[in-house]
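Structure incoming, see below.
Removed: one protein chain of the complex. Kept in place: all other protein chains.
Chains: A and B, in written order; residue numbering restarts at 1 for each.
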Amino acid sequence: MIRRLEPQSGEVIDRESPLKFTWNSKKYVGYAGDTIVSALLANNRQVFSRSMKYHRPRGVLTADYWDPNTTVQVGTEPNVRGAHRLLEADMKVSAQNAWPSLDFDIKAANGLFGRFLTAGFYYKTFIKPQRLWPLYEKVLARFAPGGVVDLNTPHGYHDKRYAHPDVVVAGGGPAGLAAAISAAKAGMSVMLVEQNHRLGGHLRWGTDQDRETADDLEESARDAGVEILTDSAVTGRYDDNWIAISQRDHPGVVERLIKARAKTLVVAAGLVERPYVFSGNDLPGVMLSGAVRRLINMYAVRPGNRAVVLTANAEGDAAVADLERAGVEVARVVDARAGETISKAAGSSKQLGSVTLADGSTVKADLLVTAAGWTAPTSLLNMSGDRPSYDPAAARFFPTALPDNVIATGGLVGDGSLDELIAHGISSGELAAQRAAAVKHRLRSTVTRAQNPQGPEPPVQPDRRIGLSRAPHPELYRSDTHGMVDFSEDVSSKDLVSAAAEGFDSVELVKRFTTATMGPSQGKLETVNTVAVLAEARGETIEEVGTTVWRPPYAPISLGALAGRVFEPVRVSSLHEWHTAHNMTPILAGQWIRPEHYGDPGAEVTNVRTNVGIIDVTPLGKLDLRGPDVPKLLNLLYTNKWSKLPVGRVRYGMMCAEDGVVLDDGVTGRLGEDHYLMTTTSSGAGQIWQWVEMWLQTEHPDWQVHVTPVTTGLTSINIAGPKSRELLMRLVDDVDLSAEAFEYMNVRTGTIAGVPDCFMWRIGFTGELSFEVHVPAGFGLHVWEQLIEKGADLGIGPFGLEAQRIMRLEKGHFIVGQDTDGLTKAPTTGLRALIKLDKDDFAGKPELEWALAPEAPELPVLVAITPTDPRLVPDEACQILREGTTEIVGRITSSRFSPSLQRSICLGQVTPEFAAAGTTLTVRLCDGSDATAKVMEHHAHFDPEGVRLRG
Amino acid sequence: MAEPEFRSSVTTLTATPAGAPALTDESALTKASVRAQVGASPLGVDFTRTAKRDGVLIAAIRPDEWLLLGSANDVEALLATARFDASVNRIDITHSRLCLRLTGARSASALEKVCSLDFDDTMFPDGATGSASVAKVSSDLIRDDIDGEPSYLLLADRSFGQYLYDAIHDATTEFADAL
Partner (left out) sequence: MLLVPCPHCGPRNSADMSYRGEASSRPDPASTTPAQWRDYLYMEHNPAGWLRENWYCSSGCRRFFTVERHTVTSEFREPPLPGSKTALPLSKTAEAGAGTDQQGGEK
């Protein structure tokens, strides 16, 4: 570690804990507490990356999170910020964007031809001819910056939580710390979020006294009960102070996203040092003053041997003092406050060699330090609606108007001594606490479940803080030469000038055209320089040009953190364990895991048609309806009539939305005088519940109906097949199940296998004699197992969704959403008799009335279709064409091979011209060939008279 | 014939690590829903509040719905003595809803990982109810402290039982002593 200094009083490294690591496969040693970059610099490695477009070698610029030149690959993790990430034992670090190696990069030839790669080069060059784009893409992809994603990387444990802190403080420098402490002392719950690994902000690389102050503040914050998050960032502020925080210091978690509803937000983001624009400003060896101070004071690394320092402020002066103390020869101090400046820097491709000053003199140096001023990272203020304004006297932007629940402090609002900064932080914390108290009072009075607060709501406190003064600062943006403005995107001031010359007259357009500010540092380093260069090029002021708007996220969030712990609710019926133990092939239907079949769906069909089968239909939507006005409700929701449904009967109905399109269907049974059970499709269960509630709550609040969803409260089992009655009789004593006593479309309540309060009704989706039983779910498995046991000698077998779908297709029953779509109006289904236009009102009635008027255009018709070739099963959604043309006249909506008929069968929608029985259709198959098929007379391919069903 | 036996939708329980909030399955409790018009107060409990009467927890979980939770006998007895007018309906929802209980000093912190409600003592005090999405499942929450120790009942659609149990259990593990 030949650049490591003797121990420094403020160093954060632990010299007792050496850590071995590799950089581009070579072995090095650093210390615990080092960042990747400080450890490499200590080992005299100075080039960390190649730039994005020109592949110029790049060294340390800022030596912190925002450093654009030190992004590296760590193991399988790409795009790690090397000047922020702490070194770990056995880390495997490698350079990105260098091919074949960091030292010899073929693409650096781009640098030679740099004048061709001006802004818009790629847009303009590779647009024509379009057919060559796949080739261009392949080549350009190799040039794209960024690390390597290993697709086999295991998904780390990420996390998510909600929080409701009274005050969130973004930034743990002196002002932020002071604000957090005073807010906490005022009784508020405070969350303090700091991007660095330690609290204290710039005090950490300052004097011994600075560090003592930082330690004291940190201790006070802990004592006051502030929740402290380091290595974390407030990444966004949204409506009503909804705050996104990315937390990376939580044990056992890669990264955690916190969604906080803060009563007040204190923004103490500090200031970001701004690079100076001149020729050669991206040579390794050109650094900002903050970088030098951090490297010397925190990491005990000597940043160079012979330095030139351009200083416009106290930080630059302090950097001079730090360099001298570290034994670096300071060859020249260039004081911008006295009107001095530098012109350009030169050297070999990998190392600064000399600096030319504005007066033309040249100084030999391997280190050039610039302290050219600050950018106020106002992102969170922008996200709060503020449009900061530029102050030429202080050479930076300041906030203008903030909402009551957002308070700015620290360097964002002004300058001053450390005491003044802390005092401003304290008064900001007090203001934040007062305003949070008002919000809290209001929440406690308005959130119904909360404890009512004492006394009247405190008024929103006016801002009576003593403001921070603004230190004068020279406007120092570009020297008399052109240099790099956006280091991460390789955009130079020349590019911006040409963009202006090309007529891009809005800063937002220049940004998108040149991609300046669009790289990983997202404008923290380059926004103001971009604006300043543009202003100069157009002869305007910075204020006139204005800035781009800073949007979330403030700092990058990993996709893993956004995903968090993945919540994907799944639902299962009470029979799930049985299905799993009995060879179920599962299918995910919405959130439900259901048996698609138990091995052989065709055999399941045959068994139902010959013996008896049972299917778990629990997901069937079920709504318990009670009250005297249920018939009115049913008349309103269904297209048919419900006023005279007797107790003990069930009826089929179809529902439409107000546009006349089929919404759902199902049967509803009358269980008692004022008690009904409505079933919906499985997929429509939730939607129909809300649909019913909406009609009741908004149009007919006077109707007495209570709706309770009981979908999974009842385990629903359909017992189907010629032997189903015989089976059910073995388990039911208290209901007469005979054909005479319990007719088709009737419902009874009784006891099944010892379980009382079961509903059973006779319906027939499969076309067989069938009983659908609804059993209290806690006893569902018991009833199912009893059915299996008692039906053994009858040949009972379970059947799954697929067998049911085949049987319903054999019977020609349509499925809403399968055989209908978002344009299918009710008459298309063929159930014209169920549309009762003589009712006063029902959902969708006007549209249906107009659709059925004699002058209305005829609607498509749902028909049963059989392919001429009985073995051919056209895919669902195959188009039906007018023969010899490509005119689409319909489509196949359902198709299967029927085990009962030993041939293929379909349902489809066709235009009326093709709907007559016997019409020959042309079906365009997926492979592009055509097949013929015939329209059938009935929807039902199997047992069209329904003899089996009514048996 | 085998006697019917009530089975919960939570079929696999996981041991609570020491120090973490304890998650238990109370789905077997009898649950009755009492429905009335919005604004009515058939049981004298206001929306978002609870009361305990003769061993039964009465929770006003919606402006028009009161949930009764207890043993079958106690709930039946309470309903038998209550005097409701004709517009009130009572529905047994024992089999429709699963019921979990989360108990322990850090249970609010665990819930914050799966639910966006504010579980601060002033915002969700003992005896309060709230409905919200918990791990993306619509749920009713009831704060029902046990001897001063924070405790929450959670009710949701029965079919989510195992999923919800696992999701909440996972949220509690970071509060175990070992970490």
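By our rule, a contact is a pair of C-beta atoms (placed from the backbone, for glycine too) under 8 Å apart; a residue touches a chain by one contact, two chains touch by 3 or more.
This is a predicted model, so every value here is computed, not measured.
Taking the full assembly into account, the omitted chain touches A, B.
In the complete complex, the hidden chain is touched by one of A:17, A:697, A:738 or A:920, namely A:697.
Of the listed residues A:841, A:875, A:913 or A:930, the one in contact with the hidden chain in the full complex is A:841.
Looking at A:30, A:569 or A:631, the residue that reaches the missing chain in the full complex is A:569.
From the options A:451, A:541, A:606 or A:687, the residue with contact to the chain not on display is A:687.
Of the listed positions A:804, A:829 or A:909, the one in contact with the omitted chain in the full complex is A:804. Although one chain is not displayed, subunit A still touches it through residues 238-240, 242, 261, 443, 446-450, 569, 589-592, 617, 619-621, 657-659, 663, 665-667, 679, 681-691, 693-695, 697-699, 701, 709, 711-712, 765, 801, 804-805, 808, 813, 815, 817-818, 840-841, 845-847, 850. Contact between subunit B and the unshown chain involves residues 38, 47-48, 62-63, 116, 130-133, 136-139, 156-157, 160.
Here, only the chains that are shown with their structure count from here on.
Taken together, the subunit A residues at the contact with subunit B in this complex read 159-164, 189, 251-252, 259, 261, 440, 443-444, 447-451, 453, 565, 567-574, 577, 592, 618, 624, 626-627, 704, 706, 708-714, 753-755, 776-783, 785-786.
Per the touch definition, subunit B reaches subunit A in the complex via residues 1-9, 11, 27-28, 33, 35, 37, 47-49, 64, 87, 89, 91, 93-97, 112-118, 120-125, 128-130, 135-137, 157-160, 162-164, 167, 170-171, 174, 179.
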